[in-house]
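For this view, one protein chain was removed and the others were kept in their places.
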Amino acid sequence: MVGILRYLIRRLLFSMLLVLGVSAIIFFLLNAIGNPVDVLMADNPGITDQALAAVKAYYHLDAPVWQRYLIWLGHVAQLDFGTSISTNLPVGGMLLTFGAETLKLQIPAILLALLMAIAFAAVAAVRQYSRTDFGVMSAALFGHSLPGFLLGVLLILIFAYWLGIFPSYGAYSTRNPLMGSYVIDGAWHMVLPLTMLTVFNTATLTLLLRANLVDVLRQDFIMAARASGLPERRVVFHHALRNAIIPVLTYLGILFGLMLATAPVTESVFTWPGAGALYLSAIQALDYPLIMGETMVVTVMLVGFTLLTDLAYVLIDPRIRLD
Amino acid sequence: MTDVPPLLNVRNLKVHFFTQAGVAPAVDGIDFRVNPRETLGLVGESGSGKTMASLAVLRLVPPPARIVSGSIEFQNRDLLTLDEAALRDLRGKHVAMIFQNPAYSLNPIFTIGDQLTEILRWHEPVSRTAARDRAADLLRLVGIADPLQRLRQFPHELSGGMKQRICIARALLCNPALILADEPTTNLDVTIQAQILDLLAELRDRLRMAMLLVSHDMGVVARMAHRITVVYAGRTCETGDARTIFHTPQHPYTRALLESTPRIDHDYEHATRPTLRTIGGRIPNLATPPTGCRFHPRCAEATEECAQLRPVPFEVAPGHSVSCLKRGSPGVAA
Amino acid sequence: MARPPGQFRQGWHRLCRNRSGLLGLSLVAFVVLVALIGPEFAPYTPNDQSAMLSFTAKGAPTWAHLFGTDRNGYDVLTRVIYGAPTALAVGLGAMLVASVIGILVGGIAGYLGGTADELLMRFTEFFLVIPVFIMILAVVRLFSIVVVGTPLERLPFLNLATIIVLLGLFGWPPIARLARAEFLRLKNMDFVEAARCIGAQPRDILFRHILPNALPSLVVVIALGIGGAILSESMISFLGFGDPKAISWGQLLYFNYEVLRVSPWAVLAPGGAIFITVLGFNLLADGLSDAFNPRLKQ
Partner (left out) sequence: MNALLRVEHLVKRYPVRRRGILGGRAVGQISAVDDVSFSINAGEALALVGESGCGKTTTARAMLHLVPATDGEVWFDDADILPVFRGTNRAAILRVRRGMQYIFQDPYLSLNPRWTIGQTLREPFRVHRHARQAEWPDRVAALLQRVGLEPDHAWRYPHEFSGGQRQRVGVARALAVEPRLLVLDEPVSSLDVSVRAQILNLLVELRVALGLTYLYISHDLASVRFIANRVAVMYLGGIVEVAPVAVLFRHPLHHYSHALLSAVPVPDPDTKPTRVVLSGEPPSPMNMPSGCRFHARCAAALPVCKTTRPPLIDVGDGRLLACHNPR
C-alpha cells in the first residue's frame, strides 16, 4: 500500500510538471507569434475599445512574457479562464456547456468500440490465418485508413441526403423535436456522428487487440491452460484477453485524453455544437482566452488520462514495479 | 512387462506443418508406448519432433501443424476420435502436462491460487475453500514450505525452481494417470534440476503415475526413464529398456548420440588432445527431408539402399526394436 | 557466383509475397506516379475556372469533366491530380523533419543510456501530451495574420511549409521511442559487443552496426507517419486552415463541403484520393513490418 501511495504521489507530481511545462510551451508559442492585441487589431480593424481593454487587462500587456505567463497561470489555477472576447461569457462555463455535448458523443463511441473490438479481435485471433481472420483484418485496416471525416461525409450523403432517415447536422432539431421528445430527438441526432466515431475507434482497437491476442495465444501458459482441460472460451476470454488488453490500455488512455482535441473534425462535419466547434470559432475570432482555456483543458485531460492509464496498469498487471 | 496392456500407445503418428511454402512432414511416423507406472524417455535433438509428438497426445498441436494420421490410444480409447468435451475431460484430469519453461507456463496476471483452483473446480465439483485446501496440500507435496502464502503470490514473485514446482503441482491436481513432461528441467540450473528430478521421481513412484519424459539430455533420461525411445528427424530410431539403449545401442544414431556427449565421469587425457566422436553434417531441414532413412546422409554405415528405402521397426531382441536396414529392418519404398 | 540476397532484398521478396503489403506498395506507387507525371496528363490547367463562365460549375461528371466540376468551376480531376504532389510533399517533408529529430533524440537516449536517456525520454513525454492538432490550428491561423506585411509573406506556400514543419516538430516522439528501444536492444547484442571486442570505434559501431539494423523497424513507423501526416494536413485544410495558395485535397473538401448535397463528386473524389493514399501507406507499413520481422519462420 505504501508502495502504491508513493508511486501515485510521484506520478502526480510528474503530471503536474508536465501540465506546467506544456502550458508554458503553449503560452509562449501563442504569445511569441504576436501579442494578442496586435493580432486582434491586425485582423479586426473594427474591434471595440472595450474588448481591447478587456484583453489588455486580462493579459497585463505591459509586463514581460514570463510574468504574463505566471499571472495567467495563477488565474487558471483558480479555475478562472477569463472572459471570452466574442461572447463576453466566462470561458469556464462555455467549456463546460460545449464540452458536455462533445463527451456525449465521444464516451459512448469509445466504450462501444472497445466492446466491438474485443469481439472482432477474439474471433479473428482464435482463427488466425482463416478466412474470418482475413475478413476481419481487411475490414479493420480499411476502417482504420478511412479518414473519419470522409466516413462522416458518406454517412451524411447516404443516410441524410439520399435516404433521409437521419439529420445531417446539429445535436437537436430547432423546431418540432422527433416524436415530441427531446430525448429521442437528441438520440436521433447522435446516430450518424456516433457511428462515424465508433467505426474508426473499433477498427483501430481491433487491429491492436488482434495483434496482442495472437502474441498471447502463442504463449506457453495458454497451451498450459488448454492442457489443463479448460474450455477454449475460458482460455481465450479469461486467460488470453486479460493479458492482451494490457498494452491496449495506453491507446485507450490516449483516446479518452484526446476526446476534446479530436472533436473539431467530427463537429465540423456534423455541425455539432461541441467543444471542437467552439474551438474552431475561437480561433477564427482570435478569442485568446477561449483558445488558451480550451488548450489548457485538453492538456490537463491528456495528462490526467495518462495518469489514470498508469494507475490501471498497476491495478491490472501485477508485474509492474512501483519504484 | 510386455503382456500388460499399454497405458498410452502411439502408432505411426504423423504431424505435418501446412505452410504457404508447402507441407513439412515434421513428425513422419513416430511410434512409442508408455506402460502403466512406467517412465518412457523420448529422446531427440531439436527438430526431431519429440515435442510435437507429446503435444499430439493431448491433441494440442498448434496450427499450422496438424495431426495427419496414426493412432493414439490411451486406456484403450482412440484419442484421435474424441470430441471436444471428451478431450477437455481428458486434459488435466487423466493426462497432464509439464512444460519446458516454467517462466512462461504460468499466467503472469493471476495468482498461483487462482490458477490452481480454477483447474480443479473445472474438473471436479468442489467448493472454493476445498479447492484451495487441495491446492495447498499439493504445494506441500511438491516441497513448498509455505503453501498458503505462495497461493497468494503472482508467478513473477517466484524463482524458476519454485515455478516449476508449482507447474508440477498443477499437473498433479486431479491425480492423472499419465504425466507428459516436456524438457521439464532444461531451463533450470544443475542443482535446481537435481531437486526437480528427485521430486518428479519420488512423486511418480509414490502416486504410481506413468510419465512421458521428453528430453535431449541423455543424463536426465538415464536418471529417470525405465524405457527409452530415440527419435530423429520425425521418426523413431530405436526403442528399448534404458539399460539396453545405454549399454547395447543398435541404431547408428543412438550410438553416435551417446558417444558424442562428453561425460562427467570420464577422464580426458588433455596431453594427447582428446576427441569426441562426431556426427557429420547438420540436422536436416524438415521442409525437404532426406529420402529413405532420414539419418542416411550423416550415417557412417549408410549404403545405397538407405537412400532408397525407409526402414520399418524391427525387433532385434524382446522389447528392443530398431529401425535400420543394417540391423535387419525390412525396408519399404518411400 | 550469384550473390545471395541480403536482409533488405529478402525483405523485399517477402513483401512481394505478402498480399496486403503488395497492395499497399501498388497504391503508394500509383500515388507517386500521379504526383510525378499526372500534371502532364491533367485535362485542364489547375487554375482553369472556365466552367464558372459557362455556368457549368458544380456540374456532374461528364466525358469532358470525368469527376465533374466544383463550385469554383475547377475541374475536379485536375485538382485531385495536382493535389498528389502536395500530399506527398507534406508526408515526406513532415516525416523528414520528424525522423531527423526522432532518430537523434531516441538514438542518443538508447545508446548512451543512464541519465541522458532518462532526461531525453522525459522530454519526449512532454511532447507526447501536447495537443498537437489543435495547437497547429491555432498556430497556423495566428501565423497567417502576423506575417502580413513582412517579407515572409512573399514566400510561396508559406502556410503549407508551416504546416509541414509543425507536423514534423510535433510528430517525432513515436520515432524517438522506437529508435531508443532499437538502439538499446542492439547496443547490447552480441554482434555489437563482438565489434567492440575487436576494437571497432564507437563511430563504426553506431553507423555500421546499430543504425543499419535499426532502420527496418524505423522505416515501418516512418511509412505510417507519412500517411498520418497527409491525413493531418487534409484535416487541417478541411477545417479551413490550409494554404489557400496550394492545391490540396483537404482544400477541395473545404471549398465544396457546403455544397455536398449538390455536387458530392467534388467532395468524394478528393476524399477518395486521401483514403487511397493513407490506406496505401498503412498497408505498406503493415507489409514491411511482416517482411522485416518474420515472426513465424515458415
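Read from first to last, the chains carry the letters A, B and C; within each, the first residue is number 1.
Heads up, the rule we're going with is that contacts are C-beta pairs under 8 Å (C-beta built on N, C-alpha and C of every residue); 3 or more make two chains touch, one makes a residue touch a chain.
Here the structure is a predicted model, which means the values were calculated and not measured.
*Asks:* Which of these touches the unseen chain: C:L112, C:A194 or C:V262?
*Replies:* C:A194
*Asks:* For the full complex, which residue in B:S69, B:S127, B:S159 or B:N175 touches the chain that was left out?
*Replies:* B:S159
*Asks:* Return the single residue from B:S127, B:Q149 or B:T261 that touches the missing chain.
*Replies:* B:T261
*Asks:* In the whole complex, what residues of chain B lie against the chain that is missing from view?
*Replies:* Listed in rising order, the touching residues are 45-46, 159, 161-162, 189-195, 197-198, 216-223, 225, 242-243, 246, 256-258, 260-268, 270, 273-280, 282-283, 298.
*Asks:* Using the document's contact rule, name the residues of chain C that touch the chain not shown here.
*Replies:* Within chain C, the residues touching the omitted chain are 1, 3-7, 10, 115, 118-119, 122, 189-191, 193-201, 204, 209, 212-213.
Keep in mind that, in the parts below, only the chains that are shown with their structure count from here on.
*Asks:* Centre to centre, using CA atoms, which chain is the farthest one from chain A?
*Replies:* The most distant chain relative to chain A turns out to be B.
*Asks:* Take the average of all CA coordinates in chain A, do the same for chain C, and state the distance between these two points in whole angstrom.
*Replies:* 23
*Asks:* Calculate how many whole Å lie between the centre of chain A and the centre of chain B, each centre taken as the average of the chain's C-alpha atoms.
*Replies:* The mean C-alpha positions of chain A and chain B differ by 52 Å.
*Asks:* Would you pick out the residues of chain B that each touch at least 2 other chains?
*Replies:* In chain B, 64 touch at least two other chains.
*Asks:* Please list all residues of chain C that touch 2 or more other chains.
*Replies:* Counting only residues that touch two or more other chains, chain C contributes none.
*Asks:* Chain C touches which residues of chain A in the complex?
*Replies:* Against chain C, chain A makes touches at 18, 21-22, 25-26, 29-30, 33-34, 39, 42-43, 138, 141-142, 144-147, 149-150, 153-154, 156-157, 161, 257-258, 261-262, 264-265, 268-269, 279-280, 283-284, 286, 291, 294-295, 298-299, 302-303, 306.
*Asks:* Note which residues of chain C are touching chain A in the complex, please.
*Replies:* 20, 125-126, 129-131, 133-135, 137-139, 141-143, 145-146, 148, 227, 231, 234-235, 238-241, 253, 257, 260-261, 264, 267-268, 271-272, 274-275, 278-279, 282-283, 286
*Asks:* Okay, in this complex, where on chain B does chain A touch?
*Replies:* My answer: residues 55, 58, 60, 62-64, 84, 88-93, 96-97, 99-101, 104-110, 118-119, 122-123, 154, 156, 167, 170, 173.
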